[in-house]
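Shown below is the structure under consideration.
With one protein chain held back, the other chains of the complex are shown just where they sit.
And now, chain A:
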Amino acid sequence: MLTKRIIPCLDIKDGRTVKGTNFVNLRDAGDPVALAAVYAEQGADELVFLDITATVDGRKTLIDLVRNVAHTINIPFTVGGGISSVADVSALLNAGADKISINSSAVRNPDLVNELALEFGSQCIVVAIDTRYVNDEHIVHTHGGRRPIELRTIAWAKEVEDRGAGEILLTSMDTDGTKAGFALELTAQISGVANIPVIASGGAGSMEHFVDVFTTGKADAGLAASIFHFKEIEIPMLKSYLREKGIEMRI
């Protein structure tokens, strides 16, 4: 059976992981390649690298990083952050990324989703959607969730699928950082209308939250950052727990 996926997310700035980590066995906790290798070894199903570097030099560093990661690990990984053109995507895929993720640039220019899907195939185009509940509606936000956009989240999810996105990475700004659980109802709604995989993000705080997001939330994958980096939840333990709960896992 197709498994549900567990995806650690690494925030990158100037080629280094930004948020601190708690991997004492790593000589350099800021080295994303070493961290990626640890996660791959622990059984992570996929990795997401989110680049928050703003400078041109930093982008070149990112390409080098992607090349090193691709050399080192043998599981799929996605790179997101600041991608807004066919050339950006081409550079990342040529460096060895398996998928890329776009967010604000897709909102600004929805045709970009079509262009990228046509050029590189839907299988490597992930559209990230940051969403917040405002005045009884789920509204798309950009710029790391700071800016509300005149787009209803569910309609936008459907639209990006129609335009050729291969997966949706849904981050709820309401639950992100709370460790109180994923946004289950919205995730289930999106998973219901979209016929492409939905990666749920934001709010993971316990192993039970992953059970919930895969059952009630109908997510195809669960993404988290700090709980993995600070070893609050370790991936091998999480995956065997989920399997015990009857959720298909690659172990």
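One rule holds for everything that comes next: a residue touches a chain if its C-beta (ideal position, glycine included) is under 8 Å from a C-beta of that chain, and two chains touch if they have at least 3 such contacts; residues count from 1.
Everything below uses one rule, namely that contacts and distances are computed from a predicted model.
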{"item": "Among \"Spermidine/putrescine-binding protein\", \"ABC transporter permease\", \"Imidazole glycerol phosphate synthase subunit HisH\" or \"Cbb3-type cytochrome oxidase assembly protein CcoS\", the UniProt name of the subunit that does not appear here", "value": "\"Imidazole glycerol phosphate synthase subunit HisH\""}
{"item": "Residue among A:Val48, A:Ile83, A:Cys124 or A:Leu170 touching the omitted chain", "value": "A:Cys124"}
{"item": "Hidden partner chain, residues of chain A it touches", "value": "1-3, 5, 40, 45, 70-71, 74-76, 93-96, 98, 120-124, 166-167, 194-197, 220-221, 250"}
